[in-house]
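Here the complex is missing one protein chain, while the rest keep their positions.
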Amino acid sequence: MATSKRNVNFGNRSVSSDNREGIKAWLNPFGYGWERVSYWLQRLTGLFLLVYFVGHVFETSSIIGGPDVWNSMLQLTQTLMGHLFLILVIGTSTFHSANGIRLIFTHLGKGLGKPGRPDYPYLASSLNYRQKSGIWVALILAALAMLFGVQVLFGKG
Amino acid sequence: MASKTVTFRISRTMTNNKKMPNHDEFEIPVQRWTTVLDGLLYAKSYLDSSIGIRYSCRMASCGSCGMKINGIPRLACYTKVSELDSSVITCEPLGNFPIIRDLVTDFTQFFKHHKNLEPFIQNKSADIDNEEDLSWFTQTPKDVDKYLQFSYCIKCGLCYSACPSVATDSKFPGPQSLAQAYRYFSDSRDDASKRRLNLVDERHGIWRCHFAGSCSVVCPKGVDPALGIQLMRGHLMNFSKNDMKKAKQEYVRRQDQMDS
Partner (left out) sequence: MNLRESQIMKIHYLTGVCALFVVAVHIIMRLIVPFSTSLTYENVIGNYHNIPYAVLLEIILILIAIHGFNGLRIILLELRQNRIWEKCVSYAIIIASIAVIAYGTRTIIFANGLEL
């Protein structure tokens, strides 16, 4: 049986013997429920926030260049695009934090129900409404935070 | 009973002369109760006998017929065509498993991960050599409930296929073996708790699970591997340490009572 970890050749055709789905699986949140969506969003928001954090540390370092350098940095960031980007940061950080708290509880084994005797239709007790509502709460909080951000950045004063 | 026809798109890997991988299409008559496996066997019997399919019990008991059906890992015998609500049924081999041929995949790596986590009772006080002095391990229904659902695993591989961590990490044991690690960890007859925790506490061990929950979504037997993994993590974090300690102490006390 051609099952070893190497490319298997059949004449002029070859089949990758690993068949792992790769990053496609990370990027596909569909078909498996809300928990998969929250995994996808947690990863995306985490990477986005890391990039923002590094940029923010770099951007705020312009303060030591004096008021002229600081003001020219502000001219770049305090624009419509800059504000929209900041609103995105607010939303992603709120979701990442709220969902992260939910995940910490689940990783401690809390909020998942107890093992028991499975019966048809074999619904998983770990994928209960506590988890789903936790994800929805995180999404709603992110949306509310973004609305608050809009009010602060685009509102009067 | 009026029957209709649906199109089965079956992934082929070597038996036709087209560029691989590709799909062959077959028109299959189906009834309300026709399963995907029935459709595949119809195609194999009457349309193209070279289709490679693995199956056995036809009743969701053996786990042999796992495959991706319309993009989601399912058991072909347990999935009715009518519940898919589609006129095109796409059957592909399970993702994350090397393909042998068509819909048949290789489970060597899957079983290797399972074996690495020592899926058997370990108990130093079990004298299995001296038949005259046999020990017995009693369990209450409450003790059994702690691990029963995880013992229902049929090793179909659907969870391994659905897991996004397995998709990229070849060293990650996968939801099935981690759930089995918890199954033995939570069994009151087992006294290798510390060893089991050390086995999973690796760079590519239990911590590469991020509770995407896809394993529990696709599991056909209600094993809920995600639950087992998170509960095991709770013990690794020393958060649920006392629960297990109390349970084991109670178990030992009962054993001593029975022996005296």
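Going by the order they are written in, the chains are A and B; count residues from 1 in each one.
Following the convention adopted for this analysis, a contact is a pair of C-beta atoms (placed from the backbone, for glycine too) under 8 Å apart; a residue touches a chain by one contact, two chains touch by 3 or more.
The shown structure was predicted, so the numbers you read here are calculated from the model rather than taken from an experiment.
The missing chain, though absent from the view, touches A, B when the full complex is examined. When the full complex is taken into account, the listed residue touching the unshown chain is B:Gly205, out of B:Gly52, B:Gly205 or B:Pro225.
Considering the whole complex, the residue from A:Leu27, A:Leu50, A:Leu123 or A:Leu144 that touches the absent chain is A:Leu50. Annotation for chain A: contacts to the undisplayed chain at residues 23, 43, 46-47, 49-50, 53-54, 57-58, 60-61, 63-64, 67, 70-71, 74, 78, 93, 97, 100-101, 104, 107, 152-153, 157.
Mapped onto chain B, contacts with the missing chain fall at residues 165, 168-172, 201-205, 207-208, 236-237.
Here, only the chains that are shown with their structure count from here on.
For the pair chain A and chain B, the distance between C-alpha centroids works out to 28 Å.
Across the complex, chain A is touched by residues 13-14, 19-21, 71-72, 93, 95-100, 105-106, 108, 145-150, 152, 162-164, 166-168, 170, 186, 210-214, 216-224, 226-228, 230-235, 237, 239-240 of chain B.
The touching residues of chain A, counted against chain B in their complex, run 1-3, 5, 10, 13-15, 17-26, 31-33, 35-36, 39-40, 42-43, 103, 106-110, 112-119, 122-127, 131.
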